[in-house]
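Quick one: structure below, then a few questions.
One protein chain omitted, others in place.
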Amino acid sequence: MAFFQPEIFVQILISATLVGLIYGVIAAGLSLIFGLMEIVNFAHGEILMWAMYATFWLFTLLSVDPLLSIPVNIVALGIFGVLVYRGVIRRALRGPMLAQMVITFGLATLLRGLAQKLFSPDFRIVPHPFVEGRVELFGVALGLPQVVAGFGALITFLLLWAFITKTETGLCLQATAQDKQAAALMGIDTERMYALGWAIGLACLGVAGALMANYYYVFPMVGLLFGNISYIAVALGGFGSIPGALVAGIILSLVEHVAGWFVPPLKYAAVYMIYIVIVVLRPQGLFGRS
Amino acid sequence: MAEVSATPQRRSSAGRWIVYAILGVFVLVYPFMRFQVGPLQVDFTFPYARHLLILIFLYALTAQAWNILAGYCGQVSFGHVAYFGIGAYTSSMLLMNFHLTPWIGMLAGGLAAIALGLIVGLPTFRLTGHYFAIATLAIAETVQTIFMNWNAAGEAKGLWLPVMKDSLLNFQWKSKLPYYYVALALLCLVYLATYGMERSKLGFYFRAIRDDAVATSSLGVDILKYKLVALSMSAFFSALAGSFYAQYVLFIDPFSVLHLQHSVLVVLLATFGGVGTYWGPIVGTAILVPVSEFVRIRFGGTGGAEDLIVYGGLIVLMTLVEPAGIVGIYRQHIRPQLFARKEMVDVHAMAGEATEE
Partner (left out) sequence: MPLLEVENLTKTFGGVVANKDISLRVEEGETVGLIGPNGSGKTTFFNLLSGELKPDHGTVRFRGEDITGMPSHAVNGKGIARTYQILRPFSSMTVLENVMVGALPRMNMREAAEAARRFINLVGLDQRTFTLASALSTGQRKRLELARAMATKPKLLLLDEVTGGVDHKSIPGLIALVKKLHQEGVTLLIIEHSMKVVMQLATRIVAFHLGEKICDDFPERVATDRRVIQLYLGKAYAKNS
């Protein structure tokens, strides 16, 4: 058991919040998609993994710093989102719920297999990105990439939230999410909204992937871990609630880091168990519609 | 779904039975088949040929086990690997620590899996749809984490089962032949259990719960109880498969028997064949496993993962084309007028129905 020292506690808190913000922005994209069409994109983790690889290859082959690849990733993954929706998801929406779950599972498996085949299972890392080294924040030493990632995630989330609540298109998205038929009757192109939802949801992954490539290992299985956490965050926050996803991401990260301090090997088990405990007591998640 | 009036004709089911008989005989003599027809040389006596079918039997077993809970009862679980792994670890640890024959260990594993299922099911079955599916994911990941850190279970290094003399009691043989028939027997067991379930009250309750749980409850059926029954059946057979795997491969670790990929694979196999149908799981497995093995052998190189590409790609294609799977295609396009399920025919017999139309 570790001694309880205030400085360490503050460090855990800050680290956890920074990581939690990343979980949150990943989960927010997932929640946006679910809110629109009630599909859990079980390929979310794998797409994040590909975003990380895209960042890595841009750096390795074209010397593009991960920070600069953020706009590239946003565009690339936005387009990919539209393609996935039009090519795969739209058809599945007409089928039963199980088919919708399974198709994204299939997509995830396909993406993971392709990554492993094309890039090999080796762990990759971006050596010496623009943001590297340590920095001091609130008297605590932290890695600069992690801090940048956390703030980057926060900014992305705020931009997303502003877009959804303040712009006309964003309000159209909300309307479509709440009642597709009514939205269509009011002249909203719901097809376009669905595609837009996917574009934005996956664009969030583009940002997260680029930010994470600054300090995290890139390998085919990385999608599993972050994917799982994002599904749990979305469910914990309440399916369809974007602020819920952020809050849940931070909560899960706090649990992970605190548990990681006391019982490191079981920290993820703690994260999974917290989900079970909370959702059994509150079946619709923290902010979900019951 | 076919919207046809499902009046069964007393059609000759002789055709079907002949097909079943041929397949049955084939499967029984397969490991001994070795002949030459003109230029075509067929030899299934070498280890890989038998291994391929053993894989199919094993996966079909797990797929059908999952199908009972998810297909028939409508409770979609993405964490079935937990039961598979518990079966594998229970029988292996009992063997290594208490020299208990794996047959009893297998049963113990089945019971342990049921116990986990009940502990997990009780709080989570009140959750709906996606919340429930993710809960099953969370449970499976937790189980994997626990075993990765459990000293007696070998932690991340896993367990090497002791190589013992060839014997039935030891559940170990050098040749693949006995494994072939054991796997086949286990597969028949789960299919028999499903057959019995379909015809019993369980079958009715499961399907009703799947279609509308609230309405089912309002008719006097304790839906929690029956969901737990479905889960117990499902967990039990998944665990049997896990124990078999342990005895077949003689090495288990959290990556091989408790990994999410296994859960996903089971879902894909059953769905490809046709979820909620009787033959779906085995049809899906019988197609996907050989195809992926073929691709792996033919195109495999460094990096591997060809099987993932095959599974993932094919399931995406199948879901786009026909969400009801291969069996769905058969029902819709090959035999649309005969959408009569076996249990309905029996029910008509019971209700004293004389054939009409």
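Each chain carries a letter (A and B) given by its place in the written order, and its residues are counted from 1.
In this text, contacts are C-beta pairs under 8 Å (C-beta built on N, C-alpha and C of every residue); 3 or more make two chains touch, one makes a residue touch a chain.
Predicted, not measured: the structure shown is a model, and the values here were computed from it.
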One chain isn't displayed here. Which of the visible ones does it touch? B
Checked against the full complex, the residue among B:Ala215, B:Val249, B:Ile297 or B:Val321 that touches the missing chain is B:Ala215
Using the touch rule from the top, list residues of chain B that touch the missing partner. 1-8, 199-201, 204-205, 207-208, 210-212, 214-223, 276, 344, 347-348, 350-352
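Operating definition for what follows: only the chains that are shown with their structure count from here on.
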Go ahead and note the Å separation of the Cα centroids belonging to chain A and chain B. 32
Parts of chain B lying in touch with chain A, wherever the complex brings them together: 70, 76, 78, 123-124, 126-131, 133-135, 137-139, 141-142, 145-146, 148-149, 260-261, 264, 267-268, 271, 275, 302-316, 319-320, 323
Sites on chain A touched by chain B in the complex: 34, 40, 88, 91-92, 95-99, 101-103, 105-114, 116-121, 220, 224, 228, 231-232, 235, 239, 265-266, 268-269, 272-273, 275-276, 279-280, 283-285
